[in-house]
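All protein chains but one are shown at their positions in the complex.
Each chain gets a letter, A, B, C and D, in the order it is written, and its residues are counted from 1.
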Amino acid sequence: MVDEELKNEMSKQGIVTTTLQELYNWGRRSSLWPLNFGLACCAIEMIATTMARYDMARFGAEVFRPSPRQADLMIVAGTVTKKMAPQVVRLYNQMPEPKYVIAMGACAISGGPFKQGYNVLKGIDRYFPVDIYIPGCPPRPEALLDAFMSLQKMIDAQQLTGPNRPRHLNADAKSEFIVPKFGEHDLEPAQNSTVWKAPLVQISGTETDKSAK
Amino acid sequence: MNLENIKSEIEANVPGCQLEFVLNPSPSAQHSLRLDHAHAVAVATYLRDAADLRFDFCSNVTGIDWPAKELTEKVKVKKLVDGEEKEVEEVRKTTIPGTLEVVYHLFSVEKKHGPITLRMSTKDRETEVHMPSLTPVWRSAEFQEREIFDLFGVVFDGHPDLRRLLMWPDFIDHPMRRDYVAPDDFEYEPTAHDAVLQRANQHQSEAIAKLASEAEGK
Amino acid sequence: MNLKLDQLDQIFVILNNWLLGYLPPVVRPLCSSILAIALILVTFALLFAITTVLERKGLGRIQNRFGPNRVGPCGFLQPIADGIKSLTKEDIVPNPADHVVHFLAPVLLVAAAFMAYAVLPIGRNMILVDMNAGVLYFFAIGSLMELAVFMAGWSSRSKYSLLGAMRAIAQMISYEVPLVLASIVVIMQSGSLSTVSIVNMQATYTGIWPHWFVFTPWGFAGFALFMIAATAESNRSPFDLPEGESEIIAGYYTEYSGFKFALFFLGEYIGMFATSAMAITLFLGGWSAPFSFLTWIPSYFWFFAKLLTIILTFIWVRGTLPRLRMDQLMNLAWEFMLPMTLLNLLTAGVWHFMPAGALRWLICGAMVVVPCILLSRGLKQRKKFQVRKYRFSE
Amino acid sequence: MSDATNLTAQIDINTIPALGKEQLLELAMGPQHPSTHGVFRMNVVLDGERVMKLKPVFGYLHRNHEKIAESETYLGSMPYTDRLDYICSITNNWAYAIAVEKLAGIEVPERAEYLRVITGELTRLQNHACLLGFLMQDMGASGTPLMYAFREREKIMDLFEGLTGARMMCNYLRFGGCRVDTPAGWMDAARKVVAEFPRFLDEYENLLVGNEILMDRTQEVGILSKELAINAGISGPMARASGVDYDIRKVDHYSIYDRFNFRIPLGERGDVYDRYMIRFLEMRESIKILEQAMRDIPDGPIVDPKTKIRGFRPKPGEAYGRIESPKGELGFYLVSDGALNPYRYRVRPPSLINLTVLEDLCIGQNVADVVVILGSIDIVLGEVDR
Partner (left out) sequence: MVGKGIIKGMVETARNFLGSYVSKQRLTTIQYPEERAPQIEAARNFPFLVFDGTDAEQGLRCVACQICEKECPPKCIFIEKSKDKKPDATGKMQFYPATFNIDISVCMSCQICVEVCPFDSIKMDVVYDLSNNDRFAGLLLHKQQLAKSNEYYNTIHPTEAAAVDAHFAEERAKAAARVKAAAEAKLAAEAKAATDAKAKSETTLADTQAQPVGGGTR
């Protein structure tokens, strides 16, 4: 591996160095094919992103694959309901590594405005890891493009070896996640505890004067 | 189209039916008729087919949950207290039994009039939740009655395909009932209020207790 | 000057001979073939890469947008990135699938698609094998691709794959018939199954006009029918039912991922190039120049120019038309394409036996146009479809 | 590493009674399927490619809108209505506003009515344009018509953003009026968009209306009879394609639609082509309404000054209000018990009720027709499942 300084020096002198890692990361990031998969309102903005005005195709990402087997990127666009959650997790499991997830919109991140609904999953990251979150309800198409570029940057910065290597290069890391089952009252399990690590919120939880109100 | 006239017309043509006129005090003045279970289908068929009514378009079917309500009213009662007749205030409690109500909104495509509103109630909310289905009269009620069966738990007798519509088949609750308690998934509520805050706090204390017990176990 | 241009035309042949000159004569034929095969593989793989970009950019332009323009200069490195990604992608074989067949299907598809190039003359004297049954060989190889498709659909054990494979088989077999029949007229006329002699026949000129078969009534009809059938054979829009994404997800390759999926993509495009090249060979004069005064331009240039034109038309059609339905596809094949190709055989016969002149043109032209109108009207009337008038309520 | 489950191994066979024929293929289309317009599932039983049985499965986008609304204030539910039929938020606002106005007896100033009509008809335009695009997408037209439709939609989205601040979730209407008045120059921009819209329609007509493939795929496919349409509660363009002369804009005389001169196109056969063309013609009529409304719009207040934003409590009672949304009859049924939030809040979703006849339309058709029929019904899952 060539260190940064040397590389800069060489590129100044007109020598372009490309390591295998860079080539690999470049290939991965330049060819992110999303899964043709929309859930709710945000899906319309996702479609709008691929349309003429915003044209996601410029990044080589207009190849919306209808089959998860051929997709690299899952854009969770919309509310994930509890009835839908097992299917979403299954779709994620069916995607081949390396795979990435963008949680688009409030609902996909946290359940959003429908958070308190009995059939709404409070965020898809309860069942599998999400790489980029886009807040907004719905996020504008530009926001999706922005998230897409952040994802590309994230891929670019990945080291293929060492402790920080991405999941798909780590033989110990799982690429398959538990698919929840339909229970009598709720999904079982309600979250995948290996993925979902919510901090114990002390912001409101300990506000006794507020709860007394 | 006066609902009173319609009522008397139905009563004349469907013998034995018991209709109750339900007044709607709001400015919309959409009053309604409450049907009895035994004659509901007959009345509905009459409404659909009668030449001057022709309510052929059942637009909307709604369920409403009325849990048992305890009314407390203070009543002044004359009582003999210590041999003396006195007016005493007494708190009288009356319980209005809970019921599940289904509301149908009808329009006429042919005559272009409407709406009229029909209602039906179940006997209670626990066991006697049956009600005749009007799907044989209006197909449009099919999915809506299924939805009410799903979310309120009203069982429609005579419905061709009464399954849960929105929730999964193994689900056992009826979430639109007002006493439904949603499952506990309040792990992360940074901006919680009121009821949610209580649930979140409860969750939190449980989680902390669990952590503590785990630590003890170790 | 002329000599030089001739050399340019034959540059690959000359280079080949020059390279082989260093080898012992025993291995020369083998090495020659290997060289040519390598060249074909590289050229058409490159053409595949360019076509995917052109298709995506062309569709983009049709749809009022840019299309890929960020990866590499003007987006032309896009296929390379796609390739790298596909190569490094995890390869999933579903547990219930037949692993061996699942693996063999894409390999067979690509192999079959490339094998078809053996008999396609890419330029003057540029052909791998000048087989005297070249056309026959081509269609035989074409059926191999159907086998590959069915293997893919069957081995995946997925319902969508199976539906896709069923559709693909039905479609490909149905269109095989008009495809072959449409090309028979050329064989009748040229009296040869060899692709080289077919092209050589067309590479002569009257004045400045070439003797391409497409410039005869039967040739034109044959070309049109051949192209329709070829579109169906290569599963391109509007006949892309086997992979009709809005209906059956991705058809027979629904369960394929990673490089196997890329191979399917490659195989489909290579197959499409091959059928288009066959159409060029049969009807458009192969590598011959469109005007006699343009013969100085190297022959392979003309071949690729014609190929690119056909590919662009494919892209254009894809950008415009909705997909047909299965039964309509079949109706088209059996009720329109088949009778038309059979009548076209008759036309070609009449053309052959009539003396040259305006009358021949008139009769043969009528023999093509009249049944075409009648058949299409019949098709339309039986289905009773029409543009409708609507009433309004005030 | 590889996944054990097959893609379609999730069929719920219990929902399809066995038919005793071994050649039948059970196929679950959805909930993730490219042409179910979201998360909708159809359990289809196929004989070859012919549909023998079809059972829709709902609830994959059941977001408990009605339950949530019972704990929201009346105004607080307004932004939630945006997310019902998320393609046309303003008509959803409108239906809800009309129901609340009926419940509380609120009058709407004239300018606000005009603004409602203008934004509502713009919504109808973009909904129908998108629908035609999606329908063509389902037929496999590789996105071109959809792209053209979205090109026009973006112009209308710009208008919405200029007026209401958001592209999709406008949250524009208020009880007794509208939220904000038009900013300077907005009306001119809107006039320009409306004036250019017919050009798009012509382009569309050239591209597809006379297309033989389109006609062959849509004519005599998915025929819905007039009687069934009425009995099954079908409303909107779908009912009108079957010849039901019922447009709530004409029947209920709500808002100020009486002032405009427009016609209702009616179909004869009730097949997919009619449903497609009725929407196409409706767009032309909407343009007429828009032109008249933009010509006549008066100055004045945009909201009834008596209505309160906070602490709005209608008297106990109930009301059912409905409008002609682009999808059909969108109704809201509200029961008030005099509190800050509705006691019962019910949406009458045209998309769901129009799906009642899906099985009737699909039986005996080809599997490729199913997606086209579904597309022609024009559903939005946010509204179907709420």
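Everything below uses one rule, namely that a residue touches a chain if its C-beta (ideal position, glycine included) is under 8 Å from a C-beta of that chain, and two chains touch if they have at least 3 such contacts.
The structure presented is a predicted model; accordingly, all values stated were derived computationally and were not measured.
Q: Who does the absent chain touch among those shown?
A: A, B, C, D
Q: Pick out which of C:316, C:334 or C:392 touches the chain that's been left out of the picture.
A: Hidden-chain contact among the options goes to C:316.
Q: Given the contact definition stated above, which residue among A:30, A:110, A:175 or A:191 touches the chain not shown here?
A: A:110
Q: Among A:22, A:131 or A:176, choose the residue that contacts the chain missing from this document, as touch is defined above.
A: Of all options in A:22, A:131 or A:176, contact with the hidden chain holds for A:131.
Q: Per the definition of touch given earlier, which of D:27, D:46, D:75 or D:374 contacts the omitted chain?
A: D:75
Q: Residues on chain D that touch the omitted chain in the whole complex?
A: Contact residues on chain D toward the absent chain are 72-73, 75-80, 82-83, 144, 148, 151, 154, 158, 161-166, 169, 171, 179-180, 183, 203, 206-215, 309-310.
Q: Please identify, in ascending order, the residues of chain C that touch the omitted chain?
A: 58, 61-66, 316-317, 319-321, 373, 376-377, 379-380
Q: Can you name the residues of chain B that touch the chain not displayed here?
A: With respect to the unshown chain, the touching residues of chain B are 188, 190-193, 196.
Heads up, the rule we're going with is that only the chains that are shown with their structure count from here on.
Q: If you count the contact pairs for each chain pair, which pair has the most?
A: By number of C-beta pairs in contact, the leading chain pair is C-D.
Q: Hey, how far is the Cα centre of chain A from the one of chain B, in Å?
A: About 42 Å, centre to centre.
Q: Which residues of chain D are in contact with two or more other chains?
A: Expected reply: 1, 3, 5, 7, 33-34, 59, 62, 64, 67, 71, 147, 151, 385.
Q: What residues in chain A touch two or more of the other chains?
A: Residue numbers touching two or more other chains: 36, 51-52, 66-67, 69, 83, 94, 97, 116-119, 175.
Q: Dump the list of chain pairs that touch, please.
A: Pairs satisfying the touch definition: A-B, A-C, A-D, B-D, C-D.
Q: Using the touch definition up top, name the residues of chain C that touch chain A in the complex.
A: 56, 60, 63-71, 75, 77-78, 80-86, 88-92, 245, 249-250, 253-258, 261
Q: Help me check something: in the complex, which residues belonging to chain C touch chain D?
A: 59, 62-65, 90, 92-97, 157-160, 162-163, 167, 237-238, 240-241, 244-249, 254-255, 318-328, 380, 383-388, 390-394
Q: Show me the residue ranges of chain B that touch chain D in the complex, using the header's touch definition.
A: Residues of chain B touching chain D: 24-28, 30, 56-60, 62, 64-65, 103, 105, 109, 112, 115, 117, 138-144, 163-169, 175-176, 178, 195.
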